[in-house]
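Attaching a single structure in structure tokens format; questions to follow.
Just one protein chain is left out here, and the rest sit where they should.
And now, chain A:
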Amino acid sequence: MAGSRLEKVGTIFTRATGLMQAKAVTWEDRPVWYDVYAAFPPKEEPRFDRPAPDMKIKQIFYEDDKIRAIFHRNNKQIGTGNLLSSHPSLTQRFIETYKKVSQQYKGEADEKQIYVEAIDVLNRERSNREEAVATEEVSLSLAFKKAQSKQEKTGLSIKDIFKD
């Protein structure tokens, strides 16, 4: 079957059309995709020499990035993060608290003051959490000790039970 292998000339559609116009290929022998292409042409012509558009790439930045930058400028080592975790990361928590603090000041405080306060809030949150864990541990050991002393008072010994 006749064909044109010059992929750099026109598109596959124009080449197939040309072959049919020149009667090298019959209408019945047109490619399967021909009618589909005619009904749904691609958005851009698939030409080999289609030039690259003259466009500038846009830089993506968010409002939060300013706060993120402040946090990372002052804290170089913030540990590793787990991408699969659904908990907010340390940076996210900082951004949240920073926003809250700056809302409280209503724009009257400067960047440094808000930063110091937000870090304070985060530290307090962490120490609270650690304390809660510590008290839990202490109460558990206390309960164990109490239970032990109670057991001694009854005077029952497991050793004695099996003596006979």
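Throughout what follows, contacts are C-beta pairs under 8 Å (C-beta built on N, C-alpha and C of every residue); 3 or more make two chains touch, one makes a residue touch a chain; residues count from 1.
Keep in mind that, in the parts below, contacts and distances are computed from a predicted model.
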Protein name as given in UniProt for the chain not displayed, "Eukaryotic translation initiation factor 3 subunit C", "Trafficking protein particle complex subunit 2-like protein", "Small ribosomal subunit protein uS2m" or "ER membrane protein complex subunit 2": "Small ribosomal subunit protein uS2m"
Touch with the omitted chain, as defined above, among A:Lys43, A:Lys106, A:Lys150 or A:Lys163: A:Lys43
Touching residues (missing chain, whole complex) on chain A: 1, 3-7, 11-12, 15-16, 26, 28-29, 31-33, 35-37, 39-40, 42-44, 46-50, 52-53, 55, 57-60
